[in-house]
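Only one protein chain is missing; all other protein chains are in place.
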Amino acid sequence: MAGNTIGQLFRVTTFGESHGVALGCIIDGCPPGLALTEADMQHDLDRRRPGTSKYTTQRREADEVKILSGVFEGQTTGTSIGLLIENTDQRSKDYSNIQDLFRPGHADYTYHQKYGVRDYRGGGRSSARETAMRVAAGAVAKKYLKQVHGIEVRAYLSQMGAVKIDKVDWQQIEQNAFFCPDVDKVDAFDELIRNLKKDGDSIGAKITVVAQNVPVGLGEPVFDRLDADIAHSLMSINAVKGVEIGDGFDVVEQRGSEHRDAMTLQGFKTNHAGGILGGISSGQDVIAHIALKPTSSISVPGETITKQGESAEVITKGRHDPCVGIRAVPIAEAMLAITLMDHLLRNRGQNADVVTTTPKI
Amino acid sequence: MAGNTIGQLFRVTTFGESHGVALGCIIDGCPPGLALTEADMQHDLDRRRPGTSKYTTQRREADEVKILSGVFEGQTTGTSIGLLIENTDQRSKDYSNIQDLFRPGHADYTYHQKYGVRDYRGGGRSSARETAMRVAAGAVAKKYLKQVHGIEVRAYLSQMGAVKIDKVDWQQIEQNAFFCPDVDKVDAFDELIRNLKKDGDSIGAKITVVAQNVPVGLGEPVFDRLDADIAHSLMSINAVKGVEIGDGFDVVEQRGSEHRDAMTLQGFKTNHAGGILGGISSGQDVIAHIALKPTSSISVPGETITKQGESAEVITKGRHDPCVGIRAVPIAEAMLAITLMDHLLRNRGQNADVVTTTPKI
Amino acid sequence: MAGNTIGQLFRVTTFGESHGVALGCIIDGCPPGLALTEADMQHDLDRRRPGTSKYTTQRREADEVKILSGVFEGQTTGTSIGLLIENTDQRSKDYSNIQDLFRPGHADYTYHQKYGVRDYRGGGRSSARETAMRVAAGAVAKKYLKQVHGIEVRAYLSQMGAVKIDKVDWQQIEQNAFFCPDVDKVDAFDELIRNLKKDGDSIGAKITVVAQNVPVGLGEPVFDRLDADIAHSLMSINAVKGVEIGDGFDVVEQRGSEHRDAMTLQGFKTNHAGGILGGISSGQDVIAHIALKPTSSISVPGETITKQGESAEVITKGRHDPCVGIRAVPIAEAMLAITLMDHLLRNRGQNADVVTTTPKI
Partner (left out) sequence: MAGNTIGQLFRVTTFGESHGVALGCIIDGCPPGLALTEADMQHDLDRRRPGTSKYTTQRREADEVKILSGVFEGQTTGTSIGLLIENTDQRSKDYSNIQDLFRPGHADYTYHQKYGVRDYRGGGRSSARETAMRVAAGAVAKKYLKQVHGIEVRAYLSQMGAVKIDKVDWQQIEQNAFFCPDVDKVDAFDELIRNLKKDGDSIGAKITVVAQNVPVGLGEPVFDRLDADIAHSLMSINAVKGVEIGDGFDVVEQRGSEHRDAMTLQGFKTNHAGGILGGISSGQDVIAHIALKPTSSISVPGETITKQGESAEVITKGRHDPCVGIRAVPIAEAMLAITLMDHLLRNRGQNADVVTTTPKI
């Protein structure tokens, strides 16, 4: 299907199904000389890993990543980096009962129609399990961005169902199982999940991802704008149905005099734009929000049809996340980092000669 | 900057500045045998054209497109199609007074920082004038999609400021200057624009774009998902700050039992997904929404700085749209059509062998 | 370095160093429904495998390929196919003595200058060991081409040193260790290799690769011509210094009246063009020739310098092929198959509507 690659100079290509032998990816274009070990990726993989809290699926995967190439004597060589994660806890039997069903809200029907054949075990390639490799590749990008350019990419859960956060305390995010930056909302999230489990239902969520210390000038108008490529990479995450840059949909009701960010010698006064003007980074924080739909893998009975074309009722047993938005936090960070990394290299290639005299604000 | 191309098999590359000699584009990958004349593009170009109503900029451009290649004896030959539109009404003097200013909310600052030099006349390459070529290329895609596959791509203005439409009557859209499908909201839109003009201010807008009769199977997981590529192409439109597929950000508060679209032998019961599941079209209408920011080209004084690094006040005179969302309607149609066209060809290349036996619903 | 991918719709991305943990690749874009097992690839891998005859390196590698994804219940699913081959016989000590030397004729110096760091063990990424994954991916393309379109891709050794073949008997090729189609030249090849081993020297070679039953119409002018893409894929094979299509360099002395292939109702009378006209396949056999340089890994002392910038003498011990051209035969087949496969899918995507009425000749 030739759709498993993202990026142009920093290029990530992945493979692997939910219940296949293994997941893998190739990172092509990572600059040489970056100190890199499995540990650099394992931290983010553990943040995304299933079975780590009572709020997520109980599937147990070690998600141990192995570096197969591209690193020599502890540093990247500039050649393609091969990564591998073996699947250990498949339990395919959980799925045998639905191999002929098209689960509503899933990719079962579309994959079957497109390919005429599909790996029905846990959704096969359409499963969010695939995102483990995005997180591994993203960790490499995050390390380079941080170390070489001081760019920090972080995300948090900003809303789950009707519960919204009121404040952002970066220190709090890793202190709770929800990646919630507002300590006063943790109990509300906890209660929401408990009720959903009781009902065998699921809920949507909103994630905010922020990149700090992004240099001015990233993004290639008019189609490869930084915001357009961020929209692409974030919308490619399973379950995402919406992407916003800066004020996003709030701009619909704003006036120009209210939206435009005034510039002063001390810098921009506000950041309605989300750090991007004309598709190019402005030097302010790059801010994006994504909406994740509630998973359709729930035990509430649903109406569907079978491969044979008969009506049927579906109840998904298996082990699932009541809110896929929680584990999507490190995935959102990874995708933003991959996109920024790609644009950093692209801009460096094309604008190495540029010397601007203006005071950077 | 190598960012002026979109698409893989149906590839559109554009050039041109707001006040340059001409705008142009190359359509590469249009299948042979399609009857094509300038008239096929002129209709959509006229819908986007400035100076057509009192609600848009008074700049007068004929926007007459010329076909320079790729068409022989009235039909496409399969070779690259060259298109050209000459600029006629530049009035560069309008901009001389702001050549040293960085207009807040514009790309002036980012272009200057990225390239060290910029064409300040009317925003140069960052001007929405560039979108004329998107509309021309989109018209070719729309014609092919309609003629060969019966796919219809249409858009409308669904909100301007606080005014939202309540109903969609496809017949109404071309009956008013707002591309408004709800006849009862036209007066409210008219009043809103009149007030904005009085204040010398601008407003944001929301556009909904819909593709009907889309076949099942378009989209290449996992990164070139149809929704990810739609997000990319729509976010690449000037002033767009948010993209939604189907229910978009409403999914944040939805439950799985409420969001998933039940499947019956008669078809899907609802379309919360917006016609895309797992990144692949489901055969339902593909529905997307975009948020457009209010233009920063307003006569309300703004705070900014100069290239020389001094504080300054900016007042944009020139001729501008109080709501760029209005003329963005045909642009949104064009971008969705270009993306669908590309995926149609890609899917055809890779899945020509596929024969599915399931009843298409 | 973002150069490890080839193809657009049938896309192959590889990783792995000569003495790393493993080699791997991702095949993206293989159509669904193709019956595929490791055995389908193992045959060609064994043909390329080191240590199989006294004419090639004695390094012993099982080169057992594992399918990690993209195949379910014995057939491809249309999703990305992950392949892995573990390295078993590295003997890195063989190289420790030359880690500070830049071996003349090798990539040591250029990799060091480009990346500032390199995996010196066996040439790391620049080693021909990388081609094992090309052969595996090529075997998938070959199977699809053969099974779905009856296209046969085969190669043979047409010259080694001054010894040229006089005739082509396809039956002979697999009957000798040289992939030689002329039984009368096998002894001469054998003697040549024995003399080279005595001298500790190496020799160049010429390979001819042919694709039969190629449909008319493959190739996308003007830059992605079929011949241009074949030149790219064949020149990307280690040690290749020249590529010819059809008569190749002989055309320099030909007249137009002699070169052009006459067309009759029975078909083309000759095939000087090598099956490609204007960059598009003509339906005749696609014929290409490549020149492979003699390996520089020889025990004849050579003059060079060290990383520290001192003069030095180099003698490559290790285990090497006196003629890398021999094992390159299956590699050449693989690369041509990958390129034809990619163009087959591209042409199918863009020209599905085309119906020509001319008698195909």
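A few comments on the model shown:
In order of appearance the chains are A, B and C, and numbering begins at 1 in each one.
Here is the rule we use: contacts are C-beta pairs under 8 Å (C-beta built on N, C-alpha and C of every residue); 3 or more make two chains touch, one makes a residue touch a chain.
Since we're looking at a predicted model, the values are computed, not measured.
Of the options A:Leu9, A:Leu226 or A:Ile305, the residue whose C-beta touches the omitted chain is A:Leu9. Note that of A:Arg47, A:Lys66 or A:Arg348, the residue touching the chain absent from this view is A:Arg348.
One of C:Gln113, C:Gln147 or C:Gln175 touches the chain omitted from the figure, and that residue is C:Gln113.
Against the chain not displayed here, chain B makes contact via residues 1-5, 7-11, 13-17, 20-24, 26, 28-29, 32-33, 66-70, 72, 75, 77-82, 84, 114-119, 124-125.
Residues touching the missing chain, restricted to chain A, are 8-9, 29, 31-33, 78-79, 148, 221, 345-354 (touch as defined at the top).
Touching the omitted chain from chain C are residues 1-6, 14, 102, 104-107, 109-116, 125-126, 130, 159-162, 196, 201-206, 216-217, 219-225, 227-236, 238, 240-265, 269, 273-274, 276-283, 291-298, 300, 302-305, 307, 309-311, 346-347, 350-351, 354-356, 358-361.
Criterion: only the chains that are shown with their structure count from here on.
Judged by shared residue numbers over all numbers used at their interface, chain A and chain B contact each other through mostly the same positions, with over half in common. On a Cα centroid basis, the chain most remote from chain B in this structure is C. Put simply, the chain closest to the centre of the protein, by Cα centroids, is A. If you average the CA atoms of chain B and of chain C, the two centres end up 45 Å from each other.
For chain C, residues that reach two or more other chains under the stated contact definition are 8-9, 29, 32-33, 78-79.
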